[in-house]
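Quick notes on the structure that follows.
One chain of protein is taken out of this complex; the other chains stay put.
Which chain is which? They are A, B and C, in the order written, and residues in each are numbered from 1.
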Amino acid sequence: MTNDLPRRVLAPLEAALPDLEALYKDLHQHPELAFAEKRTAAEAARRLTGDGFEVHTGIGGTGVVGVLRNGEGPTVLLRADMDALPIEEQTGLPYASTARGVDDGNDVPVMRACGHDMHVTWLSGAARLLAADRGAWSGTLLVVFQPAEEGKSGAKAMVDDGLFDRVGRPDVAFGQHVSAAPAGWVFTRPGVIMAASETLRITLHGRGGHGSRPESTVDPVVLAASVVQKLQTVVSREIAATESAVLTVGSLHAGTAPNVIADNAVLEISTRAFDDEVMKRVHAAIERIVNAEAVAAGAPKPPTIELLGAYSVTDNDEAATAALTEVFREHFGAEATLPAPQVTGSEDFGEFGRAAGVPSVFWLVGGYDRDEVLAALNEGRFERDVPSNHSPRFAPILHPTLRAGVESLVVAALSRFDPPR
Amino acid sequence: MTNDLPRRVLAPLEAALPDLEALYKDLHQHPELAFAEKRTAAEAARRLTGDGFEVHTGIGGTGVVGVLRNGEGPTVLLRADMDALPIEEQTGLPYASTARGVDDGNDVPVMRACGHDMHVTWLSGAARLLAADRGAWSGTLLVVFQPAEEGKSGAKAMVDDGLFDRVGRPDVAFGQHVSAAPAGWVFTRPGVIMAASETLRITLHGRGGHGSRPESTVDPVVLAASVVQKLQTVVSREIAATESAVLTVGSLHAGTAPNVIADNAVLEISTRAFDDEVMKRVHAAIERIVNAEAVAAGAPKPPTIELLGAYSVTDNDEAATAALTEVFREHFGAEATLPAPQVTGSEDFGEFGRAAGVPSVFWLVGGYDRDEVLAALNEGRFERDVPSNHSPRFAPILHPTLRAGVESLVVAALSRFDPPR
Amino acid sequence: MTNDLPRRVLAPLEAALPDLEALYKDLHQHPELAFAEKRTAAEAARRLTGDGFEVHTGIGGTGVVGVLRNGEGPTVLLRADMDALPIEEQTGLPYASTARGVDDGNDVPVMRACGHDMHVTWLSGAARLLAADRGAWSGTLLVVFQPAEEGKSGAKAMVDDGLFDRVGRPDVAFGQHVSAAPAGWVFTRPGVIMAASETLRITLHGRGGHGSRPESTVDPVVLAASVVQKLQTVVSREIAATESAVLTVGSLHAGTAPNVIADNAVLEISTRAFDDEVMKRVHAAIERIVNAEAVAAGAPKPPTIELLGAYSVTDNDEAATAALTEVFREHFGAEATLPAPQVTGSEDFGEFGRAAGVPSVFWLVGGYDRDEVLAALNEGRFERDVPSNHSPRFAPILHPTLRAGVESLVVAALSRFDPPR
Partner (left out) sequence: MTNDLPRRVLAPLEAALPDLEALYKDLHQHPELAFAEKRTAAEAARRLTGDGFEVHTGIGGTGVVGVLRNGEGPTVLLRADMDALPIEEQTGLPYASTARGVDDGNDVPVMRACGHDMHVTWLSGAARLLAADRGAWSGTLLVVFQPAEEGKSGAKAMVDDGLFDRVGRPDVAFGQHVSAAPAGWVFTRPGVIMAASETLRITLHGRGGHGSRPESTVDPVVLAASVVQKLQTVVSREIAATESAVLTVGSLHAGTAPNVIADNAVLEISTRAFDDEVMKRVHAAIERIVNAEAVAAGAPKPPTIELLGAYSVTDNDEAATAALTEVFREHFGAEATLPAPQVTGSEDFGEFGRAAGVPSVFWLVGGYDRDEVLAALNEGRFERDVPSNHSPRFAPILHPTLRAGVESLVVAALSRFDPPR
């Protein structure tokens, strides 16, 4: 089964790398928060237009879709996410971000700490190569640049905004993520590859007053501390050793001055599980605990609990994943195509396949120096020395990362299209 | 001992009230944070200049001093503080503040929630009356508008900036505070009237990462929660029932997103005690706890502990207080001149007397409707219904509050000046 | 006002000291828990009988009263308490206790760690001296040996058991306590000298199971930990700096094996305050917190809260205390008659005066080497080096402690009796 088409389509990639590197650095230096990806979307749309795609913008807010109808055959959806995070970059890179954005009304630093700049670059590169060699395949290519993956349900926003009505329904959906693993390697897994998650905002209502007179107040800082500690027991006592869940209070904010007791405290919580039933128990436990802790503290009213977002598990179609893994083995070699672990991070990529009722596959692409990663693992200093996604020091190397992620998208798409007619 | 001079000096007060009321409302609507009291200082200076004072500005940042040399005799220092707090006003008053300011680099709402607008108005009124009737007294009047009383050591800043070198040393220092008590009443106390305090900022260093992978991080939110809870034991277990201390974590900030574990958490703490030795024990306990909790959490480095400010007790001179109390009884009547309780709030007014080596007296002036206060006390709803200093609902009534505070300053000053010659 | 009668009554004291010392050591070596003071009561009764008292036993359980009707005149009640504590002695004294007793069904070590052995010895000595010189006074002497002072309401038990119906009503009640202060000194205080207190037992109901499967249980140890921490906030946040309260969880017991999650946890709590209203707030806060924490933990049912005992403040009659202080000054000298501090310990001695509707006075008698106490105070090592009441190292010196406490009772009683007729 020698198929020369991938090699042919990918032939111009070497020459395209300087452009992709420039695109990546520009995106990295200009990160944009969820649903504010205007500059990113504009650049993606500009490139798609130039490459001959039919371009749809503003889907689900800032989403962009490029459609390339290239004869009969299957419709393949390739997706990249565009948003950045409210994190202050500490990579020290020459192209590090100093950008700021507005998050829940606050002025915050912004960084592409999850590698979505890499995703956008990969997909832009793959789209250009596939568009440039339409003789190599037959079918319809849907290129999706999604906003607001970071807990803000951008995929659902695009679907709800009529994505499939506007551009048609795919036969399969593909997505990928850069990760703290050796560059040049890809990682696949049938079944659940990424966890379900929920994002909650909880406002604990106290009663403010002078810092010297706590007896006339209900101190929301002390209440919040109690809630955070009690929430640890959800995982430590309510989840079986044979199950899995993560509950992180990512942010906690209360008060504006040392000598003033504030009126309330705000917690933002992110939870994960590899199973829906566990997720429900975690959610119920959080509600039980925050409500009761408020009573214990004598709070004037129950906490306000807002569900900011909820992602289901990312569940890779078994057959499609097996087939794709075979394709990757052939292209990258068996030594560079490895089984992915279950990842506790969450994704809303699965939404596209779920909403369309078609198989979807999501895989990981390494982005760090191979020798350094392997040495760090061997020496037990991986956690400390290899900054993971969402770290302020997250910094994929550009080569061969850029190349590998373009290749994976191209070979994945070609494996599903019909051969040229 | 019939002394008609106070009555004579105060005679124009009735007619001056509309102007003072306008000044108060203007100050209330335009609050300014510590060391940013530019508008307030400018207005105070403008009035002093108009009243014939020699005016010194920019002492200790934004401090203003008016000097009126009126013949031989003692020098009396009257002081008002000018700064506001980072609190969002909730009084619903027509002249409520909607102002914002910058606090530690953050954009925050600002409110004169501690009544310093009343203090500035009182002192402006008293200065004008004393200046208008120089025939009633002999001596030198020092009118001090101090910046940054709220934990930022504005009094010390003025002293360190050469206050007494510039304007001379007083023979006595007087200061007063509006409080949630019946308007028209004054409250005095020999000895310690207000607590010592410290203000600390503690940065707990964790190690950030993705919210789904806590095992690769040291979670500063969980560490902060543990610290806040453990700090409760300082008062509950380390202070005797026969002693007194307050430890308030007024603000706690960590993290910017629900699914990102932050690198650190910042606590701002205010402590109080009526005794220096207790204060030292509280400080030592805080250091012990935050350092050990960081070790317990596996923190990568010890917490950063910054002492932002430290106020000693406000210790009223026994003899001067006794004499002044007698003067107040004569002026306001014994039924409106009451013993003040020990107040857990802190003040840096004492710094003026301490630095000058002269007696000082600080007293309280009621600012709320008498019938309402007494009813609330009787019905056990005082704490709930009478908003205290630093509450976002703190709202003194204007009458007779304005009048009483001007009168108290004038009679206090006159009681120390020599009679006219 | 030279009154030679005290000196005359006390004359045989010197010769009686060896007997009292032997009594003290015997009592110390044979401590008995509340309501189990059989041996102690028998010895007290034996001595009273020998001294010619009319003896009543078994009042309020193990209480003993001796009555000596000696002509017309006031009736004076002198009281000592008899019970020991479930503490393992660590004094290393030759006469240290190795006794054990049964406390709530458990076999526990027992120690007279609060000095009640000294109280019994003092009162036995004073009773003998007063009985031996009936010519020195006129009136009726009531000598009360009370059981169960340590939180078990022995005074109330005696009153409820008809104490005053059986032996008549006194005109005044006196009691005293040995304390970690210089031996030979006495300490008096008008008004509240000792705190009010409550003793509570709280059973937190969880749901047991295998230690490896917490998800099928409600872990009472974790719930108890949460309750204990939250209870710290009662004092740290709900009591004003100008008030006073102590909340101690003295015992906490849960579980019988490391790998079994227990069905419940039992906390025993002792609270103190110098004010009834504060006491009520503390009680309400405890109920609020334990109930809500049980809900937060998902407990199968609310905690069981038992009030084991409640003592009011020990409130010394102002006039009687002033008179007695004068008597002590005359006898011990002004330098050895000092003002007592407010003590956070509690006492049910006040019950006798309250129930009889007569004045009562309670005072403290030092029991430690004067030079050592003063040196420890000066060198800031008092807390560490001078074991206080309830410490396993509490060990009063015998001389002059024995003598001083007998003298104080005798002069107090004589000061109230009529002179001999």
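Just so it is clear, a residue touches a chain if its C-beta (ideal position, glycine included) is under 8 Å from a C-beta of that chain, and two chains touch if they have at least 3 such contacts.
Predicted model, so just to flag it, every value in this text is computed and none were measured.
Colleague: Which residue among C:T62, C:T75, C:Q176 or C:S226 touches the omitted chain?
Modeller: Of all options in C:T62, C:T75, C:Q176 or C:S226, contact with the hidden chain holds for C:S226.
Colleague: If the hidden chain were put back, which of B:E37, B:D51, B:D133 or B:D219 would touch it?
Modeller: B:D219
Colleague: For the chain that's not shown, point to the residue among C:G60, C:G125 or C:G345 touching it.
Modeller: C:G345
Colleague: In the complete complex, which positions of chain A touch the hidden chain?
Modeller: 195, 229, 232-237, 240-242, 244-247, 272, 274, 341-342, 344
Colleague: In the full complex, which residues of chain C touch the absent chain?
Modeller: 85-87, 103, 107-109, 113, 150-151, 195, 197, 199-201, 208-216, 219, 221-222, 224-229, 232, 246, 248-263, 265, 268-270, 272, 308, 343-346, 383, 388-392
Colleague: If the hidden chain were put back, which residues of chain B would touch it?
Modeller: Considering the whole complex, chain B reaches the absent chain at 212-215, 217, 219, 222, 226, 229-230, 233, 236-241, 243, 285, 288-289, 291-293, 295-298.
One rule holds for everything that comes next: only the chains that are shown with their structure count from here on.
Colleague: So which chain is the furthest away from chain C, centre to centre on CA atoms?
Modeller: A
Colleague: Report the inter-chain centroid distance for chain B and chain C in whole angstrom, where each centroid is the mean of the CA atoms.
Modeller: Comparing mean C-alpha positions, chain C is 45 Å from chain B.
Colleague: At what distance in angstrom does the C-alpha mean of chain B lie from that of chain A?
Modeller: About 49 Å separates the centre of chain A from that of chain B.
Colleague: Find the geometric centre of each of chain A and chain C from their Cα atoms only, then give the gap between the two centres in Å, rounded to an integer.
Modeller: Taking the mean C-alpha position of each chain, the two centres sit 67 Å apart.
Colleague: Hey, what residues on chain C touch two or more of the other chains?
Modeller: 229, 233, 236-237, 240-241 - these are the residues of chain C that touch more than one other chain.
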